[in-house]
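Just one protein chain is left out here, and the rest sit where they should.
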Amino acid sequence: MTTLDNIRQTSEGAQEMRSRSELRPQELMREIGAVLRMSEAEVAALGNVPSDPEEDQTMIINMGPQHPSTHGVLRLMLELQGETVLRCKPVIGYLHTGMEKTGEALTFLQGGTNVTRMDYLSPLNNELVFSMAVEKLLGIDGDIPERAVWMRMLLSEMNRISSHLLFLATNGMDLGAVSMMLYGWREREEVLRFFQKVTGLRMNHNFIRPGGLAADLPAGWRDDVRAILDMLPGRLEEYDILMTDQPIWRERLQGVGVITADEALALGTSGPILRSTGVAWDLRRDQPYLRYEDVEFDVIVGTYGDAFDRYAIRLNEIRESMRIVRQILDRMPQGDYRVQNKKVTPPPRARIDESMEALIHHFKIFTEGFKVPEGEVYVSIESPRGEIGCYIVSDGGPKPVRMHVRAPSFVNIQALPHMMRGGLVADAVAVISSIDPVLGEVDR
Amino acid sequence: MSVVRNVLDDGLGGLDHNIVTGRIEDLVKWARSRSSWGATFGLACCAIEMMGTGGPHYDIARFGMEVFRASPRQADIMIVAGRVSQKMAPVLRQVYDQMMEPKWVISMGVCASSGGMFNNYAIIQGVDQIVPVDVYAPGCPPTPETLIHAIETLHQKIEDGELMRRRAASGAGANIHITEIPSEPAPVRMSGTRS
Partner (left out) sequence: MSDVADEVAQPLMHGCPIADSRGQVVLHAGRDAYIGVLKKLIDDGFTMCSDLTAVDYLTHAGRVLPEGIAPERFEVVVNLTSITTRDRIRIRVQVPESDPVMPTAFNLWPGTEAMEREVFDMFGISFEGHPDLTRILMPEDWEGHPLRKDYEIGHIPVQFKGSHS
């Protein structure tokens, strides 16, 4: 097969951006501005572009799917006039893994291994929302022991810290502050080492399971968490000096990728993008889950809806997460790390040698899977990227009929064309980076 | 031999002569293995561990590999890190084709090696269906230590020359077969010249 054949194969056909002369006004409406921004008359006028190619001074270039900006396999088609971006069309699907189809073939206990690989930067949050949905279907969501709930909160907030640290690292590197990449990873390694001690893995832990968690916290975990909490504030101060107050950083981020609150709501964005426009919507505060109504923390909100606001929100969310973790350190209750419901959680390994019943329960749970009563439920939590939701439909069997994850990055990417319009090509990288997409959950 | 003994004792000051001889082939293989640049092909979770390997804690810069060239023309090793979907497969092949010989491929993670836990319609069951792979690194994701071990295995194989020996027979992965043009005993007449 010649190289030429391969090049022809990489065309995505109708999914790609077509030149302006080929477009109907309705598609222009989608690509340039949605209902809020332009009236029908304006859009129709745009559609009547003369088809004379001499007049068409714009060029369509392709960015990705393999490009050095570390956000994964996102392909952007940009229509440029000189350096200005007129239209932008993201083409996704390069990481489509069929996870929702795989989810229908796995039992509810195995589902965590599948879901955790969607947003691979905050895997514990994926597992948490899946487990919460399964527990709601089972009807045991009120029976989860206190210690398990507080442990889940601890892990979720530590995951938020590690995810935002990675955002700082990649955002810095995308904008040229390459040393920020090394600093961010240095801090992230500490958190990953804590995860390895607790869950056994650095990533994709499959630790939060329906009914509780897979194991208890190891001895000495308080010292580990305290070491991380003591180290981080000083480092965050360094980042403030390196980036926040720096004129180059501000020039590159302020006023770039501006989105208004109405547009953000209409596009369905959530998380730091929505909060940067001034809408104070954080699911931990507004629809509390776990024990977030018992801990004190602030919701960071921006004003201008630009990339600098999103950067500052995430930087300060690390500080808020540290505040929450400090409170969890003081208030972690004693107790069980999982609900003692023999039909749902497997018995401890030691009991299998002693009790036939335990052996049978273990066998049934791990081979056939526990049965979940019929019904459908949608549960959502606040992941570092926005609202992640899990919609599960069960027919009373051990495997779901439908397992759908509402991925925040999938919806947030729709805001890209609006943010990029009118900006420069160099700002395109800044905008993608400020949305902080994870293509694993975009494509699932 | 005496040259070597002096170097071990006194470093370069202990050299009697300032000429060290060796085979060009060894020198080339040594240089290739110590300074290979990776092509960024991070796809999914394994890409995060690959970036972690490049980070300060695990640091593959000490093995010469910290420079990840985005342009395949400038890269030697393509580390396929992550699951390859149906849409991505032709892109992968295209990037591989654009790399210059000699090139090597490390398949990082179980998804790249065999499809991993995703045995379904959407994922290519192993990138060796598309590109020839030299080293497979298992793990989901492989920890940075595993990736470093895979890279060092590849470096050792480059230095031993084993890979180039095998490649020459099969056309070097890119299916390039060079037929040597025998030299002409008599000068070649250019067309259009006066006879």
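Read from first to last, the chains carry the letters A and B; within each, the first residue is number 1.
Just so it is clear, a contact is a pair of C-beta atoms (placed from the backbone, for glycine too) under 8 Å apart; a residue touches a chain by one contact, two chains touch by 3 or more.
These numbers were taken from a predicted model, which means no experiment stands behind them.
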Where the missing chain makes contact, among the chains that are shown: A, B
Sole contact to the chain not displayed, among A:63, A:105 or A:329: A:105
Identified contact with the non-displayed chain, of A:61, A:248, A:401 or A:426: A:401
Given A:146, A:216 or A:376, the one touching the chain that is not displayed: A:376
Interface with the unshown chain - residue positions in chain A: 11-15, 26-27, 29-31, 34-36, 92-93, 96, 98, 100-102, 104-105, 136-137, 139, 265-270, 279, 281, 286-287, 374-378, 380, 387, 389, 391, 393, 395, 401-402, 404, 406, 410-411, 413-414, 443-444
Sites on chain B contacted by the missing partner chain, in the whole complex: 86-87, 115, 119-122, 125
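The working rule: only the chains that are shown with their structure count from here on.
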Distance from chain B to chain A - Cα centre to Cα centre, in angstrom: 33
Chain A - residues contacting chain B, complex: 3, 6-7, 9-10, 12, 65-68, 70, 72-73, 93-99, 101-102, 113-114, 117, 120-121, 166, 181-182, 185-186, 188-189, 192, 202-204, 439-440, 443
Contact set on chain B toward chain A in their complex: 40-45, 47-49, 51-52, 54-57, 68, 70, 82-83, 85-88, 90-91, 93-95, 97, 117-118, 120-123, 140-141, 143
